[in-house]
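What follows is chain A.
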Amino acid sequence: MRKRILLIDDEDLVVRSLSRLLGKGGYEVLVCRSGKEALNVVEQQDVDLIVCDVRMPEMSGIETIESIRKIYKKRERSSVPEILITGYADETLSKKAEELRVAEYIYKPFDLKAFLACVAKNLKP
Partner candidate 1 sequence: MAHQVYVFDKIKVFFKHTDYYGVVHPYNYLEWMSHARESYFQDLVPDFHKICEQRIKMVTFKVDLEYLEDARFGDEIGIKIYAEKVKKLSFDVIFEFYNSITNKVLARGCQTLTFLDGVTMRPTTIPDELKNVVLKYEKVCG
Partner candidate 2 sequence: MRYFAYSQKEFVYKYVVMLSDIDQFKHMSFANYLKLMFLATDALLLDLQQYQEFIQSTRLKTYYSRMQFKNQTVFGDNILIKVNSSCVEQEKFKLLFTYVIEDTGTLVALGKLDMGLVNCNSSQGISIPSGLSNLLRSIEVDEANLLYKY
């Protein structure tokens, strides 16, 4: 069965590029354009990995991940690896990501092959 990846990003270019890449990589991709949309999806469906942009309007990537974890905790579901991607992060954001202990924290523009390898590495059982 194909692993399911939740992709959360408001940037069209990134969504198109990563959806295509992950789809070709054999993954099922669920796309959300905002943190709020992602929370609705996570309430209803299981995913195996989350890729989330840090800077999004209304609800940041950090806030989104924190909220998703609360949902998992409430439903007693085991957490899944989270990969944060960002165009630029100042020191404050970098520290927050570190405190959150996400699986990976990647700066754009990143190498697509390396990104795919990173996803595969974090999806290992």
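As a working rule, a residue touches a chain if its C-beta (ideal position, glycine included) is under 8 Å from a C-beta of that chain, and two chains touch if they have at least 3 such contacts; residues count from 1.
Selection rule, in plain terms: all candidates are chains of the complex that A comes from, given by their letters.
Everything numeric here is computed off the predicted structure, so don't read it as measured data.
Undergrad: Only one of these touches chain A in the complex, so go through 1 or 2 and give me its number.
TA: 2
Undergrad: Of all residues in chain A, which touch candidate 2 in the complex?
TA: So the residues of chain A touching candidate 2 come out as 11, 13-14, 17-18, 53-55, 57, 86-88, 90, 97-98, 101, 104-115, 118.
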